Each structure stands twice: as C-alpha cells, then as structure tokens.
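Shown here: the complex without one of its protein chains, the others still in place.
Take a look at chain A:
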Amino acid sequence: MTVISTTIGQSVSRIDGFAKVTGQARYAAEPHPSGMLYGVIVNSPIARGRIETIREEAARAVPGVVEIMTHLNRPHTALFEKSYVDGLGVPGSPYRPLHDGEIRFNGQPVAVVFAETFEAAREAAMLMEVDYERWPHNADFEVALHQKYMPEKPRSNYVPPKSRGKAAEAYALSPIKVEGHYHLAPEHHNPMEMHATTVIVEDDGKFTVWDKTQGPQAVQAYLTSALSLSKDQVRVRNPYVGGAFGSGLRAQHNVFLAALAAKMLKRSVRVSLTRQQMFTHVFRPEAIMDIALGATPDGTLQSMIVEGVTDTSRFEHNMENLVVWGLINYKCPNATADYKVVPRDTYTSSDMRAPGAATGVNLFEMAIDEMAYACSMDPLTFRLHNYSDIDAMHDMPLTSKALREAMLQGAERFGWQNRPMTPGKMRDGKELIGWGMATGIWDAMFSPTSARARLTADGRLHIATAASDIGTGTYTILAQTASEAFNIPLDQIDIELGDSTLPQCPTEGGSWTAASAGAAVWLACQSLREKLFKTLGKNSNISAWLTEGLRHNTVVLQDGFLKNTDGDEAFEMSLRDALSLTGQTELEVEETAKPGLRGTISQMRKARFTHSAVFCEVRVDEELGIVRVTRLVNAVAAGRIMNPKTAASQVRGAMVMATGMALHEESLMDERVGRFMNHNFSEYHIPAHADIPDMDVLFVNEEDTEVSPLGIKGVGEIGMCGTAAAIANAIFHATGRRHYNLPIVPGD
C-alpha cells in the first residue's frame, strides 16, 4: 500500500513556491491590459482646510497626459455616507476620496493624474498646483491626550475590560508596588509591495480589479456600494499579495480611485502608491499604557490597574483591545482597566499585525518583568506562580492553554536555568549580555467560510475559496487539508484563491483563515467523496467489486484511487475512470463550515486563545548603546499545526516585526504639518538581515478538539505578542536599566 506523504501536519514546501521564485506570480500592479493608463496621486500637503483652486495647465501640457481627476470633475458616486463603510470599517464617517474640497488629513489625495506612461503621469503630478485655505489642526499626540473619549458606539470586535475585586484598595494595601508609564510609537505596516490597483475594463464594460487586499469580497462589496455599480459589474482578484499585515484589511483609497477613474474614462487604469504615499494611510496607532501592579513579597499578584489610550482620526473611531490581555492571562484577585481613544487630524489608524495585543501584551509583559524583580523572583517563576488556567477576566474556562508547557519547554531550549538573576552580570568584552523572557497571547478565532471542491475529468481535485494568501501559506495548507480529506496526492490538487467570485470567505486577518477555510475545505472534500460514491452507486454498469464495496461501505479513497478494503483480491480504480463511470464530466460540491450548535455553545461558554513563551538574548554595546538581538526562542501553543515549516516561518516573520517594534520602528510626526516625516526605508528602519539572528520556534503539543473543527488556532499574529517585551526585558537584564518607550533607541 502506498502511504500518502503529503498530509496535515507535515512540513510541505509551499505549492506557490515555483511561481514566486521564478517571478511568474503576478501581484496587483502587474497585469498589463491594452490601452491602460497610469494614475499618479497628488496628495495634500496640509492637514486641515479646504481646496481653493486647482491649477492644472502645466500638468495637462505634459505630453501623454489624458485626464486629471479631482473632486470637481469626478463621476457620480454613492449619495449616502453609509455606502462608503467597508466590511472592516470602524464607527464614524468613512473617508470618501475626492468627495469634496475639504481636507481632513495630510496626504489626502486631492487629484489623480492619468497618462499614457508612468513617467508622464509622475511628471505631471509634480506640476499640479493646488491652493488651500488652511484651518487649524492638531497632530500632536500629547495635545490630543486632553481630548480622550470613549466612542458612543464601539467597534464590533471591541472587548470591554471587566473589573474584578477592588483594584485600587488592593493596590494601596500591596506591600510591593510597581508603576510604569509606557509608550509605543506609531508604526507603519510597510509591506514590501506598495498598495496598488489595476482595473481592467473588459470588452463587456465590466471591471476586473486586481487589488492589493486581504479581502477580495470585501473590496468587491465596497466598490459596488460606494461607486453605485451593479453587483456583477465588479470582480476583484488578488491571487498574490506582497504582504499586508493588516494594511489590506480595509479597502484603501487607491482601489476606489482606480475604479472611479475606470468609470470616468472607460479605460483600464493602474494606480500605485509610492513608498512615501504608503505613509499617508493606515498605521498602528500610537499608544500609552499606565500600568500599576501590586503584589505580596512571595510574588503573588494582588492588584492590576491598566489604563490605555490609542489614537484615531478626527472622523473615525478606531479602537484596539489594548488593556485586557493581562487581566485575561494572569490570576489576580483584583483588577481593573480602562481604555479611551484620542483624536488627531491624521488618517485613521488601523489594525496592524496582532492589533491591540502587539502593543498591550508587550507593554504589560514589560511591567510583569519589573514586578518579578521587585519581588526578587525569577521572571519565569513569577509567571508560573501567577498562572491562570482560565480566562481570568471573564471567569471563563478555556478550550486549552498549554502556556505552562510552552514556558517550560522554551526555557529548557534556551538554557534559562543558567541565568544569573542580577542584571549586568554577563559580558563579553565591551558588550553586556542580557537574557529576558515574556509570554504572548492572541485570540483563536473561527468564522463561517465556504469552499468548493470539484473533481474533473482528468482526475484532479480543484479547491476554491475566496481566501487570500498574503504569504501566510494558505495555498499550501489548504492543499494539505484537501489531500488528507480526499486522500489524494498533493500534486493532483489545484487551489484557487484570491477572487471575489469564489465561495464566500471572510477577509484574511486575525489568524482565523487556517481554522476557518481549512474546515470548509475539509467539509467540501468529505461531501465530494460522498457525492462520488452515491453517483457511482446509481450506475448499474460498474464492476461487481465496486457495487458490493459501495453497498457495504468497504470502498475507500486512497492515494487518488478508489479501493476496496474487503476481500482477498485487491481492486482499485483511478479517479478519472470513476468519474467517467458516473457519466458526468465533473462533480462539484460547495460546503460552508459553521461552528454548529456544539461550536456555538462552546463559543459562549469557553474562551479561546493561542499562547507563547519567548526567550531572548541581547548584547548591548556599553559605549555606544547599540543593541543586538543574538538569540530568540519562541515556544508556541497554537493547537494543531498544519505545516510546521510554513507555520514556523509565520511565527519568525512576526518575531522579526516585533524586533522592529522593540528596537527600530517609529513613525515620526511633524506636528506642525501633521505628516509622518520619515516616510521611506532609510528613515523608517525595518529589520534587515543583519538585525536578525537565528530564531528557534518550537510548537508545543496542544490538542484542542473544541477550538475549531480541525483543532487549528492560527499562527499569524502570535509571534508579535511577547517578543518585543522579551527583548526589552533582556535589555534590562543586560544593563539594569528599565525602558518604558518602544522602540528602545540608544541614548534613551
């Protein structure tokens, strides 16, 4: 018997690898429809005000310029503001590109120049002259803090903090107290591929929109609604996405503007942002957290008080689950938290990898480290001592939590037991060496998702769902799921993703795709097998072994064949032959994975999270203050791991981004003009090869049959949570100095 070598849980190489290493994978800015125009956006240099005049003469004189689209000549769009709310939009008034002459943020598009060549469009865009009436603005976070508020209608996924006990009294009575005022700088997603849209106007006038998005169906719905187009007028495709990390959750202005121009000019168009323009839309909000912890000298937490603030725009209320994580993850009888947002005259901040938790968990874990030291306790021992087996904030059991195992296995891999407690004790020449650790936590989510499975005449299995693979390995793990569910070799499977016309799948994000789309593919494959067997069973012209086998349920799918498992003689039949016996050219099913009754009850009664324990070694140059991360170990408890190879890459990738959060990434606001000034890769540093050591990722065994149909929790965000804190805590251990601002830069 042949054993299938490509199933769930194995380290299969990415099936989209060939396309990516040969340059054949096409991203949003890469289709070339004939007659396509290039659009270059002109941005507002002021933060608030009104356009007075637009002078286009010089720009229009550039040879090759075809049209300049502004709020004055744009075609009709939807009348009502609510038509511009996108799927993952936040409460407030959505920004409507080129809606009118009002300026709400610096960098706001005020015109788009379209030309036959990119060079002409770029040159003409630079020649545009726009006069503004300037209104006062505030882009200063410190000033905005005075206007903090709680939105009347919170974001739909907002988890309100829940207090327990008497936190203030318990804090006052605690013999050991630590208090910190923490700050995180705003960060920009900066996927390597800039946001871009190519709209292909097809012969029948319909639009095929190639967009850099995490949700083709969300963009499709947004465009039809905002541009008052009929449902079948727009198809959105994103088979390959050059990273996004949250920047592609909401429909960005480039897709709106490109589709609007296609409507106006009835020609195919492309609108790409420059790297500088990537700093004119979404970013991870700036944050402040005030954390006060009280404990008894034996290291038992008595009180936790967390107050947090993040920034949003003046027109929308972006919110994060910032302050709840410590309250959920630690046992402590008294706890309270409060959260507010502050408005600035900028674009609306948005979700970036592990939104809320990346900030909230890391800053809280820095405070925990300080408390462990205040209790003269090893930080790992302190965490084990205050370990909670439940969601301590909601007083709810968990579907699983192998964080203890993660802490212990991670510590062993790292060699934590050899760590001197006292800071500044390890050195190598001029370099101080420090070891730090932290834990991470992120939601394990599941959303109803549909998938289609189709068996074709050539005996191949086609799987389709409107999921997006933004580098997450979705193509590969869905192929593995199908391979196991239908018992067919991987190379007989085709996976189709990234197309709004495919079966419904929620926008990729929050680490829910593997669990949700995986379950849908599993169901579809099961149901396709049943359909195949049933259809065959109706045929009287099939061989006796098959008739008998089907009747007695002894026929199985194995390695791409139908086989009988009963009797002495081995019979088998290829899928191609089986399909032709059904008399059909193909068999197809579509199924939707939902939580079901059991799942819904479980979601009401039990909380679900992914956990991790991160261990870090840093070296700090004593004279220059330069920090190098030299070792990182991350032990992750994330339920069932579909593909250890791609899952580890996901975790490592987030650890790289968290290294940026700890040491490099900081979008610097010039308050006078309301613009992020360091809008390029030389002034906004993202970790490069030389910044990143070898990272050891281990997956802790965690069987969880309840969290999602296939026991998957997702691994896209967890690497962000805890890693930055482990680095900060290691720096303390090296130098004996606490830092409360991220990123930690020399001289702080």
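To be clear about the criterion, a contact is a pair of C-beta atoms (placed from the backbone, for glycine too) under 8 Å apart; a residue touches a chain by one contact, two chains touch by 3 or more; residues count from 1.
FYI, contacts and distances are computed from a predicted model.
Peer 1: Look at the options "Formylglycine-generating enzyme family protein", "Oxidoreductase iron-sulfur subunit", "ABC transporter ATP-binding protein" or "RNA polymerase sigma factor" and return the one that UniProt uses as the protein name of the missing chain.
Peer 2: From the listed options "Formylglycine-generating enzyme family protein", "Oxidoreductase iron-sulfur subunit", "ABC transporter ATP-binding protein" or "RNA polymerase sigma factor", the omitted chain resolves to "Oxidoreductase iron-sulfur subunit".
Peer 1: Among A:S543, A:N680 or A:T705, single out the residue that touches the unshown chain.
Peer 2: A:N680
Peer 1: Touch as defined at the start, partner being the missing chain; which of A:G473, A:G549, A:G674 or A:P743 qualifies?
Peer 2: The single option touching the absent chain is A:G473.
Peer 1: For the chain left off this view, which of A:M194, A:I433, A:V627 or A:A662 is in contact with it?
Peer 2: If we include the chain that is not displayed, A:M194 is the one touching it.
Peer 1: Any idea which of A:A185, A:M655 or A:A725 touches the chain not displayed?
Peer 2: Of the candidates A:A185, A:M655 or A:A725, A:M655 is in touch with the missing chain.
Peer 1: Considering the whole complex, not just the chains shown, which residues of chain A touch the missing one?
Peer 2: Those residues of chain A that touch the unshown chain are 13-14, 16-27, 29-30, 32, 38, 63, 117-119, 123, 190-194, 240-243, 245, 272, 274-275, 470-473, 645-646, 648-650, 652-657, 680-682, 686-690, 692, 694-695.
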